[in-house]
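Each chain you see keeps its place in the complex, though not every chain is here.
As written, the chains take the letters A, B and C, and residue 1 is the first residue of each chain.
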Amino acid sequence: MMRINSKIIEKHGLNEEEYKNIQKLLNRNPNLLELGIFSAMWNEHCSYKSSKIHLKKLPTKGKQVIQGPGENAGVIDIGDDDAIVFKIESHNHPSYIEPYQGAATGVGGILRDVFTMGARPIALLNSIHFGSPSHHKTKSLLNGVVSGIGGYGNCIGIPTVAGETKFNATYNENILVNAMAVGHAKKNKIFYSKAKGINKSVVYVGSKTGRDGIHGASMASAEFDENSEEKKPTVQVGDPFTEKLLLEACLELMRDDSIIAIQDMGAAGLTSSSVEMASKGSLGIELELDKVPCREENMTPYEMMLSESQERMLIILEDGKEDHARKIFKKWDLDFVVIGKTTNSKNITLKYNNKIEGEIPIEALSSKAPIYERKWTKKPISKNQIDLKKLKKIEIEDSLIKILSSPNHSNKNWITNQYDQMVMCDTAQRSGSDAAIIRIHNKDKAIAVSVDSSANYCKSFPISGGKQIVCENWRNIISVGAKPLAITNCLNFGNPENSQIMGEFAECLQGISEACKFLDYPVVSGNVSFYNGTNKKNIYPTPVIGGVGLIQNLSNPINHLFKKDNSIIILVGKTFGHLGQSCFIKENYSINEGNPPEVNLKNERENGENVLSLIQKNLVLSAHDVSSGGLLVSLSEMSIASNLGVKIQKPKKLTNINEYFFGEDQSRYLLEISADHLTRVEKNLKENNIFYELIGKTQKKYFEIEDEMKLDVNYLSKINNQWYYNY
Amino acid sequence: MKFSVTVILKKDVLDPQGKVVQNTLMNLGMDNLKSIRQGKFFEIEIDEKNQDIAQQKVDEMCKKLLVNLIIEEYKISKI
Amino acid sequence: MKSSVIVFPGSNCDRDIADALVKMQFKNQMVWHKETNLPKSDLIVIPGGFSYGDYLRSGAIAGKSLIIDEVIRAANAGCLVLGICNGFQILTETGLLQGTLLRNKHLKFINKDINIKVMNNKTKFTSKYKINQILKINIAHNEGNYFTNSKHLEEIKKENLIAFQYCDEKGNINNDSNPNGSMENIAGIFNSKKNILGMMPHPERMIDKLISNTDGVNLFSSLLN
């Protein structure tokens, strides 16, 4: 047997102290298989060792919450017997290596998290961040990721309905690919991963196990195993067709009461799935590895336990249900093998050819895994104030065109046209609006979904940034007439061992937490991705928020398309003209300093609730939140989408017109109101002390600011649509 | 000068295509089929008299576009 | 009117089409691809999706499934057969319809609402539409680029077997209004007896105003006639 030395330990991503800890927990030296298992369970991805203490601060409870963080996905109540199951997850590093497969398997993985819980997936979303468009890798990464996301979702037949796509040089060496899945389940038919009972069959279903994604670990074995060819980690390839079979087979088995616990094999495959189920049930588990269906010859227990082959699940069955379950998986042409049983030993016991190859107390891998309170530093408030007078003057029209034609603000149709958005026939609002709307099948109600992030804001002042993304997400949900219910979050950060990065993490979380608490918008699931970046160059902190809201009655879905000319345009919320970290400043002057806009949570809540109530009373023709780019960009998005123009008055009081039209003050909405509803709308807003302005009217053909600019909407549209085609 | 290029997934990389095709052929009664792997094939004609240079050009095309070196391997032959 | 929807393991528009049929008052049944008996039906629908992952050629493997022999038999006996998207691809693989569907000209999956023109309304599938009526219908495919040999093309033109052609909002049929490179902008064709229709656009996605529009409704109501 191979001896464990410091080199092997290091290759397994464990430090000396952690190794000593392992020896103590085992009361002996681990063998290579055991070391591999520790390395998988104790790494950041599975153990959350750097983030755990901070994550505890997030609000996770609420009337609407059925299951918060800790399971495969979060579950919320949407009334009647319906529940929504959702989660977001990152697949950043694999996507940088192989964009198509990395993104595809990211989608596959998050889908499994959702259907493991008994939900039929009904929508997919994604948040993708790339380096500067001029970076030599960006174009092929972009194309690969987009077709990978589409390739998987289209084939399995779940609509990809919303997302965000951003470009920033901070991601040159480390792109972000976050995928979110949303499913629908019956409230009393949710499945969990907690094992119960002794001597129950542990069943392996799905694809066969290959040598996919066995990381640093296998390199170690290559070096020390003299008769082995060099074994590099193998890229995981997604197989959406098999996932479709697995999805249908699992949902079929879930119709009755055969399943005690179920867990998908995600990162650290068989290891984490078996340990997690046992750990939650305070049980032991015994696996006979010779029974694991393998794709390659001569796979070792080590490889089987650490393989990250896709499209696999582990199920613990009630007594006597094996044949019934086997029949279902056979119908769908999937492997089904009883590979072990639950025990009362509280150990994970791994046998191969009747010999025990490894045995570890479950506790050592779960509750006794390391937790770190890493050092972190606060981010100071920037003292730099932007003085517009000192900057080169720029025409408002030129700024608008510059922003609308920029990669970040250009229309993303060329992406969303590659995603099947309509399959399942419940997509009432496709990509392009603030949030997508998905009807609950055969019902009148619907959910709204959106993902959002603002890395620039989070970088410059993480607390404000954290608050802002939650609020922006909440606004997007409200803008389509839905009541925001809960969020999931994907926390993409740099190296947590760096105290500044850890500070960004802690402070972003503080902001997220404050906003979620104030808005009663709890976090029900999420994912942390650290170590994004290379050679001491970390990415901007990029937490991504995925929100879900409820539309009780979908008789009159609303979006950001102007509906007719001559309606009144109302701007809800106060405009101060905050340009720090704005798109205006970045696109025109490439200035990176300055603070992001601050959010007043009280205004946020009141403005949002009032807008929602106006929408619910059918007083609003169209709605759009004001976000990146400010008022003028939001207005032009409404115009472009509907091919209707506007006539806007210049601000009466504010000193600088650029501040007024491009400022990124928060908590604002644009509403299109029919003239005959105006009195009612104004009365409603006044009664509730909501600040608003009447800023102009819709008109045919021209996008116009009185005495300042007048452009043909077709021209704006062309400007907004051309970036990718010229790229 | 004409070349053929065959591209195939590296060993150990999952081949979902080959898998489905293999099952189907088995179901169609081809029971002595041991294994089938699916890949890509290119027939390339190039305006270049010197075989070395031509082959080098083809190799460049493979590396730049035709082959995904992370998961595939390829073979060039003159035809 | 009795309909049967054939379900392959990777079909993913099977539920959508079944819902549409039921909504339109068909008596519908789902038929699993491993069945060897087809229930008596007036209409057989092969739905969209990725029947077997479609890694080899779209529809190739489905064309070899057990139930397909029954579908062919029924079709030859005059039963109405509708293939949508992947269903169209499967029909060409089985030979029930001629020609084939190649990769889209830009090699990208396309999902959007496009316009098609009704080219023949004297069939059981299209009688409720007006001739040259322009419909707005969703497409979602990777391989919808219809190709056939010149002899067959002449034949379908002469015999009026082109069901739909891609066009723009005004009805112009040209390169700009061709989303995938199909010959003659073909979006759907009939067999010579006109009891089989294969089409790339998804009529089942266009039967509900809340979701899209109702341009697909008349295809189903034509069939009910």
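Here, contacts are C-beta pairs under 8 Å (C-beta built on N, C-alpha and C of every residue); 3 or more make two chains touch, one makes a residue touch a chain.
Everything numeric in this text was worked out from a predicted model, so none of it was measured.
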| item | value |
| --- | --- |
| Assembly formula (labels as shown, counts from the whole structure file) | A x1, B x2, C x1 |
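Criterion: only the chains that are shown with their structure count from here on.
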| item | value |
| --- | --- |
| Centre-to-centre distance between subunit B and subunit A (centres being mean Cα positions), rounded to whole Å | 36 |
| Averaged-CA centre spacing for the pair subunit C and subunit B, given as whole angstrom | 33 |
| Shared interface positions of subunit B, touching two or more other chains | 16, 20 |
| Touching two or more other chains - residues of subunit A | 239, 241-242, 333 |
| Residue numbers on subunit C that touch subunit B, as the complex places them | 52-53, 55-56, 61, 64 |
| Subunit A - residues contacting subunit C, complex | 147, 150-151, 154-157, 239-242, 244-245, 248, 331-333, 416-428, 439, 554-555, 557 |
| Residues of subunit B that touch subunit A when the two form their complex | 9-10, 12-16, 19-20, 23, 68, 70-71 |
